[in-house]
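Rest of the complex left out; these chains stay put.
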């Protein structure tokens, strides 16, 4: 078991130790779960209040928080300090050394140094895995795939042919990269094409053959990208679907064919991006938000949870609603709707009067 | 093939047989699909109406339903009776006896009595499987995992290290338990932190390194929990993500890191719960509803389908809308909006009059 002194923890977190104390820290926990050898983490108000009930002898607190009789390490940015602390105690899932006997690695595949391939992993023809890449178990890596260095694939990952991944890519359970795009065509206009033209659906529209448009593009994932459990990123039709460096994607997210997602984006769980969208750098797409196809979102924008985006927005937009509108407009609309509700009541008071005037007025005219 | 007499079925369902009849029942079906040896299930109005067209000689019906010339078993709670009937004919998916030769079970794993492990299942270091637990195929069970008795894992399940499961847990295809939480931090405030402060995004916000906050917590699943296909429950950051006893989770549901979900909850397909939420006992979260992070929902609440929950609600709340409001308020809002619409029409009538008065009034003043 790893243990640390308070001085070591103070150094690593860049904090300020309020009182020296000889305690060996072997874990971190919220105040109520902490024991004498645990550093209590009190990042928010509730947890700070719980410190008085904690058995911990020391706590990590935001700058300026003083707790009588408790040794504290004060830090300017508690979440950043927490990240550093957790890394001290974190152990990655174990992967066997080398190639597990049950793994099926095509003879043409090229493996970098120190690559670890777990049980039941299939590596297809001509695939290249960068140094230190680890694939835990039960995953399929298609032919012509290329990964950078230090990638880590949790179990159950499926990667289609010719997908390219950068360095340090983390894939959680069940991620799908490079499934075919959802792309079809009919000989004659189908219901959607008709409805787009004139808002109606024609009587004559009988069933016709639906042809699959195969996807000959692929998926290109940048460096330091993480993709959450059971998320799906489809391959491009002709071009590639692209995810920029440092972008982080949560669980059950769908990114459609041909999308170009910028760098440093955060895409939260169950969000969906339809085909051919262009998302700028550092865009945040909150949970369950959805974007229609062919939309462009400028850099540094924030799309609120559950937003339905039906048109493009420029950089630094903060948008919400279905269909999406700028946040300011959304708030104004809520205010107006509230006033309209009040107006209904007011108007009821004046209506008899108006009615009377109207009748009199008719007589006069 | 199992067959039953009407008397046996009457006993099992606790119903009332209206007429003795010597018929051997080998299956159950809706009236239109039933043949002479099938018990017709007529639980709702449509199906009751269809009984006249059925070939079945006997039917299960709600209490008080009489069909001329048809033998019926009347039951007080038809869905409960249906459950009992289906269990008479149900056969669980077959799993090989013992450990399939292709399974890879670490030498340190401890298997209870009568554990069945199917093809290509990987069981990692120090994992403990309770008595009668069955794992069908192609699944990964990480190290230090512990399951209770009688668990049943359908194929393609991925369970991360140290996840704890109670007794009688059912996991459907492709479930992910214990993927890493979606948790990151930057050196300086990012776009979201800025926007939360003042509703805007600063000019100066260039790309900065995004650090992953690893998850050292795990997932704890109670007894009798069922989790639907391809759903994902992420591990906690420091504490565990917890799912209470008897809670049932549908397909493609996402439950974020640190969440505490109560007992006896129903969470319907494609619902999502962001990190650190606390959900009381017996809460129903309907399909595609979403909860922002750090929200508390009191026991016995119902969250309607597609609701977007942005704040906490007390027990016995029934909420809907985006953002979520109590059902009564939601219905009142709809009424007010309707009235506001009518007011627009009314006001048009009176507007010329008001204009005239205003002009006259100006003259007078």
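As written, the chains take the letters A and B, and residue 1 is the first residue of each chain.
Quick note on the criterion: contacts are C-beta pairs under 8 Å (C-beta built on N, C-alpha and C of every residue); 3 or more make two chains touch, one makes a residue touch a chain.
Because the structure is a prediction, the values reported are computed rather than measured.
Undergrad: Of the identical chains, 2 are shown. What's the total across the complete complex as given in this file?
TA: 3
The rule is simple: only the chains that are shown with their structure count from here on.
Undergrad: Would you mind pulling out the distance in Å between where the CA atoms of chain A average out and where those of chain B do?
TA: Going by mean C-alpha positions, chain A sits 22 Å from chain B.
Undergrad: Name, in rising order, each residue of chain B that touches chain A in their complex.
TA: Against chain A, chain B makes touches at 102, 104, 120, 122, 124-125, 138-140, 142-143, 156, 158, 160-161, 174, 176, 179-180, 182, 184-187, 190-192, 195, 199-201, 205, 207-214, 216, 230, 232, 234, 237-239, 252, 254, 256, 270, 272, 274, 288, 290, 292, 308, 310, 322, 333, 336-337, 339-340, 343, 346-347, 349-350, 353-354, 356-357.
Undergrad: Residues of chain A touching chain B in their complex?
TA: 28-30, 33, 41, 77, 79-80, 82-83, 86-87, 89-90, 93-94, 100, 102, 118-120, 136-138, 154-156, 170, 172-174, 224, 226, 228-230, 246, 248, 250-252, 263-264, 266, 268-270, 281-282, 284, 287-288, 300-302, 305-306, 316, 318, 322, 327-328, 337, 340-341, 343-344, 347, 351, 354, 357-358, 361
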